[in-house]
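Working notes, structure below.
All protein chains but one are shown at their positions in the complex.
Presenting chain A:
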Amino acid sequence: MEFATLTMLDWDPLWLTLRVATLATLVALVLGTASALLFARVRFPGRDVLDAILTLPMVMPPTVLGYYLIVVFGRNGWFGPWLEQTFGIHLIFTWQGAVVAAAIVAFPLVFKSARAAFENIEPTLERAARTLGSTEPAVFFRVTLPLATRGIVAGTLLAYARAMGEFGATLMIAGNLPGRTQTLSMAVYDAVQAGDQARADMLVVVISVTCVLILVVSGRLLGPRHH
């Protein structure tokens, strides 16, 4: 690999990937944590089925997921026209579409680890907080959330790594338009297809280093507690 390529490298895919992955992870963090709390605390009919559906993006082929997204958000899809008329948002062949795809594949990672974190909290701690005068929001922010933070953060880092590497569903909904929707993983595919090995090498190194960093940090957070 020649380092001259570093300067010649087109950095657009990296910035796009970071933007898409960051937004997608924020969406997954908020929705994943909220639904984790709901599932950990409330019993309601159909909970197991809904749990399976929410976990589905983890096990389904990304292309199938992408197809669902087209069916739902496409120009002739269920919500596509409504989104376009109400908010002027197009998801097909746009980077916003890539955010939706990445958020959906990242969601179960936050959901699963946040749920485990909430379920692991000793209920007597929350009860103790109540007898000490805390209102329910105070119990949540002073006891529940701090105790679940480690699990939520670890899940979020995994979600970020997953969102960065998203390929299949993104390709289906957002396509592979250089400078517009071409993320790192797409760019690698393109580089290999075009026989540009130097460029592929660079891109692969950037992705690998970022993912290893994320996994090391989340491993630390998930491992035995250190103070």
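Heads up, the rule we're going with is that contacts are C-beta pairs under 8 Å (C-beta built on N, C-alpha and C of every residue); 3 or more make two chains touch, one makes a residue touch a chain; residues count from 1.
Throughout what follows, contacts and distances are computed from a predicted model.
Novice: Hey, which one's the missing chain according to UniProt: "Molybdate transport system ATP-binding protein", "Cytochrome c oxidase assembly protein CtaG", "Putative nucleoside ABC transporter membrane protein" or "Succinate dehydrogenase flavoprotein subunit"?
Specialist: For the chain missing from the view, the UniProt record says "Molybdate transport system ATP-binding protein".
Novice: Which is it among A:N76, A:T124 or A:Q193 that touches the chain not included here?
Specialist: Candidates A:N76, A:T124 or A:Q193; residue touching the omitted chain: A:T124.
Novice: Which candidate, A:V143, A:A163 or A:M186, sits in contact with the chain we can't see?
Specialist: With A:V143, A:A163 or A:M186 as choices, the missing chain is touched by A:V143.
Novice: By the contact definition given up top, give the residues of chain A that touch the hidden chain.
Specialist: These residues of chain A touch the chain that is not shown: 122, 124-125, 127-135, 138, 141-143, 146-147, 227.
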